[in-house]
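Take a look at this one; I'll ask things after.
All protein chains but one are shown in place.
And now, chain A:
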Amino acid sequence: MLVKAAWGVAGGVFVLWAAATLTFFGLRLIPGDPAQAVLGGPGSQASAEALAAVRAEYGLDQPVWVQYLRYLGRLGTGDLGSSYSLRQPVAEIIGAQIGGTLLLAALSLAVAWVIALGLAVWSTRGGRVAAAVGSALEIVAAAVPHFWLAMVLVLVFSTTLRWLPAVSTPGPAGLVLPVLTLALPLAGFLGQVMRESVLDALEAPFVLSARARGESEGGVRWRHVLRHGALPGIALSGWAFGWLISGAVVVETIFARPGLGRTLLNAVQLRDVPLVVGVVLVVALGYVVVTVLTDAVSRIADPRLRSAS
């Protein structure tokens, strides 16, 4: 058990190191000068002295591998460094922005689950037509790009009906459209795998034996089939977390919501290496944590996994 946990931690550390390293070098492969990010953005006509001063201040005049090792050394002590463009500690910036993004992601995941479960139960119960309609809805929802869905929702609910604000406002009303934009496609994905799994379960011997024991139809569905049907959905939720964060880049930009996604987009455009790596690391850490959590939840939902360990 202890060995297993140690391997888990080592795996997590490896993921974080790989994410930091890939991002660090990836940003150097694309054109752009981080020193200019400090001096008012790309295309600035900064003087040689100003550029030299900035390069020395941030260590950009050192060879790349020296910069990399120094950076890793600092990361090892938990120091994410300072943003080139915002002139603020990266940890401070992320701390200020992470709440909004986590709230958005968590609510979207919850809403997606509710929609997907409802759709799976309804469409497996309602016969052929319901199955066809459910399947079609899921495919359409899963295929819709975020930016398109966001614009349609704004057009319908803000511009035409005027029910909801088009841009984020403090308070729950401003969250509705961003959450729906992220939740609907995700519900499509989750619904597809869950419905398949529910259909499989309905054919499975344990359902037959439950029925033979005299379990009611509702009892069969809620106690046995749904638990089975939810398993791939739970497994998929780890993946969904990463997917929601990438969706947050689009959604936060369109709805003008403060958050990590918008921070990341601006940082990439300015080649703000410490800030990009910082956000990537935090997201990778979140991914690791969520994966561990979904493992645990799977064990609770699926007795077979418990007996196996």
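Everything that follows uses one rule, which is that a contact is a pair of C-beta atoms (placed from the backbone, for glycine too) under 8 Å apart; a residue touches a chain by one contact, two chains touch by 3 or more; residues count from 1.
Everything below uses one rule, namely that contacts and distances are computed from a predicted model.
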item	value
Name of the absent chain as recorded in UniProt (options "ABC transporter substrate-binding protein", "Cobalt transport protein CbiQ", "Spore germination protein" or "NADH-ubiquinone oxidoreductase chain 49kDa")	"ABC transporter substrate-binding protein"
Identified contact with the non-displayed chain, of A:62, A:135 or A:158	A:158
Of A:21, A:62, A:135 or A:269, the residue in touch with the unshown chain	A:269
Contact partner of the left-out chain, one of A:24, A:71, A:189 or A:255	A:255
Missing-partner contacts on chain A, residue numbers	30-33, 35-36, 38-51, 53-54, 85-87, 93, 96-97, 151, 154-155, 158-159, 162, 165-167, 169, 253-256, 258-259, 262-263, 266, 268-271
